[in-house]
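The complex appears here without one of its protein chains, the remainder shown in place.
Take a look at chain A:
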Amino acid sequence: MSSPERKRKKRSLEPSPESTPNPSLPDDLIVSILARVSRLYYPILSLVSKSSRTLVTSPELYKTRSFFNRTESCLYVCLDFPPDPNPRWFTLYRKPNQNITEKTKNSSGFVLAPIPNHHSHSSSIVAIGSNIYAIGGSIENAPSSKVSILDCRSHTWHEAPSMRMKRNYPAANVVDGKIYVAGGLEEFDSSKWMEVFDIKTQTWEFVLSPLAERFIYRSLVIEGEIYIFGDKVVTYKPKEDRWGGVGEHQSMDLGLFFHSYCVIDNVLYCYRPGGIKWYESEKRSWRKLRGLKGLSKLASSCVKLADYGGKMALLWDKYIPCSGNKSHSISCAVVSLERCKNQGIRGKVEWFDDMLTVPSSYNFVGALAATL
């Protein structure tokens, strides 16, 4: 009687499940589905209904994303439009209303969309997790100790504890979830030259710095070690509380060009007119990044590189000839990177496109990726 053939004996009584309307899914299920949708599509979701609009900025959704390990890197771009003191923030999204079937050949389908809120001053910027920290800088032409946080989930700003010192565009770097800021002091004082913000305790502490550099041109982090380039090169490894010079890596600095550099997976990349190079620390030399076929010409004075979740985001501007040199267009490319057999690194252009048109008086503050 309990033969397997009998187990489905009554199933045929309901031949047409299609007769019932599609049952609406419970809310938590919708959350769990939308949490798996790439954040690039969230502007589209915000056009669906009131509930979905609320949902895409809710902490609940982002909690679910991280629970499902669905967090992804989201690109943010900060531009200054002087004399407006407020920098503008943009983030990379998919274009809403993009008709997939009619996608034009030239359109990447990406857009740098302005985020609705902006904070009140220009500053140094770093990202930790889903937050972007705007640190120091100038408010009404005076150095500031202010620290603002952009919560990239809801695109709202709030204040973090201020630094101990007022700092004018300090070098800000993140090591092990702590923010190390250096320089930018009004009165040079090596004992107050560096301070660190612990996001867990929400406190700023000074870092004793025997090798303070008065002027900082650029800074970066490789393998948990902060490199600060001034007249000399100073390194600091917080984990070991070890300070050092960087004599052997002098060529690292020489190859750097403005602020067109970034560190991805502990490899330093830099744009120089003609191409992108990467620093091979074993050989202490710069090597050309191969590949990049899609970017046939990239000659711009303003190129920004950013670690975009292990890929490289490249942003550059160029004159719009017909605008009488009054406008620039900002373009973006995403390049995936892979190690080759010969120890080299190859880049592959995933896409590139024009993103924004801006007045030529703009300043490119920076580009960075938050994890959401």
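Operating definition for what follows: contacts are C-beta pairs under 8 Å (C-beta built on N, C-alpha and C of every residue); 3 or more make two chains touch, one makes a residue touch a chain; residues count from 1.
We adopt the following convention: contacts and distances are computed from a predicted model.
When the listed names "Cytosolic Fe-S cluster assembly factor NUBP1 homolog", "SKP1-like protein 20", "Ribosomal RNA processing 4, SUPPRESSOR OF PAS2 2" or "Proteasome subunit beta" are checked against UniProt, the chain not shown comes out as "SKP1-like protein 20".
From the set A:Ile44, A:Ile128, A:Val174 or A:Ile222, the residue in touch with the chain omitted from the display is A:Ile44, counting the whole complex. Within the complete assembly, A:Leu295 is the residue of A:Val174, A:Ile199, A:Val267 or A:Leu295 that touches the hidden chain. Although one chain is not drawn, its touching partners on chain A can still be listed: residues 1-2, 4, 6-11, 13-14, 17-18, 20, 22-26, 29-30, 32-34, 36-38, 41, 43-53, 68, 80-84, 88, 95-100, 106-107, 109, 111-116, 118, 138, 141-143, 168-169, 184, 186-187, 214-217, 258-259, 272-275, 292-302, 318-321, 323, 325-327, 329, 331, 333, 352-361, 363.
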